[in-house]
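What you see is the complex with one protein chain gone and the rest in place.
And then chain A:
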Amino acid sequence: MTLNLCVLTPNRIIWDSEVKEIILSTNSGQIGVLPNHAPIATAVDIGLLRIRLNNDQWLTVALMGGFARIGNNEITILGNDAEISTDIDPQEAQQALEIAEANLSGAEGKRQAIEANLALRRARTRVEAVNVISYTS
């Protein structure tokens, strides 16, 4: 029994195939989903999505928040944006993180602070996705 995972973003489908297990970051912590999980609907935070493929290799996806619906061995994740870690350029991600940090320290007013915070969290997630140590179990 394998899970069917579908990761959708507004402009394309990032992932649509079978996996063994996923680890999802939600607003209330990380949850691991194995086959035959109880049906739940949850909001997804800006963070990493770890996918365990059929050959027991782990894949990391930087997910920028959204929603996940798990039921009947079908997982549908709707994300604002999602990038597979192999598609992220480490240099560029690091630079983006530094720019976001600079923006946050220079932000004035509630509005700029909100924007800067979001941008920082996203940049941090992308850098984490590239740096994560992949392990095989």
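Going forward, a residue touches a chain if its C-beta (ideal position, glycine included) is under 8 Å from a C-beta of that chain, and two chains touch if they have at least 3 such contacts; residues count from 1.
Going forward, contacts and distances are computed from a predicted model.
Chemist: What does the UniProt entry say the missing chain is called, choosing from "MICOS complex subunit MIC13", "Amino acid transporter transmembrane domain-containing protein", "Integrator complex subunit 9" or "ATP synthase gamma chain"?
Modeler: Answer from the UniProt record of the missing subunit chain: "ATP synthase gamma chain".
Chemist: Which one, A:I13, A:L34, A:L53 or A:A102, makes contact with the chain that was left out?
Modeler: Considering all chains, including the one not shown, the answer is A:I13.
Chemist: Which one touches the absent chain: A:V19, A:V44 or A:V61?
Modeler: Within the whole complex, the residue contacting the unshown chain is A:V44.
Chemist: Tell me, which residues in chain A touch the chain that this view leaves out?
Modeler: 8-13, 26-28, 31, 38-44, 64-67, 69, 71-72, 76, 78-81, 109-112, 114-115, 118-119
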